[in-house]
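Only a single protein chain was left out; the remaining protein chains are all shown in position.
Take a look at chain A:
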Amino acid sequence: MTDQLYKEEFLFHFKNQNHNRLLKSKSHFGRDVNTSCGDEVLIELSVENEIIKDVGYVSGGCIISTGAISILSDFIIGKTIEYAKALTEDEYINLLGIDLTFARKKCALVGFNALKKAIGNNEKG
């Protein structure tokens, strides 16, 4: 069961987080927390012409929440804001490729929720 939760590819994302930094210039930002385990994700987007050009984040929390935001960041760069808006919870969970229990799903969703908040939180109005 651990093999299904902590898959090699997922752990790779936890250990090598490409977008784990804040952006020099951001257009959108969002933050979400999971108080049960202390996960917290702050995400920033740089959007030009409705396309997500870059993503930066700061994650404090468990392996699941941190690995998940890394995967999401890689995935969402190059997509349109409309696409990000339409991305469903189920599609996001499928993207992670791991078997999540009810409690651990909450950990994984912190980054997703932060992204959704960021989309609705455009600095430039």
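The working rule: a contact is a pair of C-beta atoms (placed from the backbone, for glycine too) under 8 Å apart; a residue touches a chain by one contact, two chains touch by 3 or more; residues count from 1.
By definition in this document, contacts and distances are computed from a predicted model.
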Of the candidate names "Cysteine desulfurase", "Large ribosomal subunit protein bL32", "Electron transfer flavoprotein subunit beta" or "Protocatechuate 3,4-dioxygenase alpha chain", which one corresponds to the UniProt protein name of the undepicted chain? "Cysteine desulfurase"
Absent-chain contact - pick from A:L23, A:L42 or A:I64: A:I64
For the chain that got dropped from the picture, name the residues of chain A it touches. 1-2, 5-6, 11, 35-38, 60-64, 101, 103-104, 107
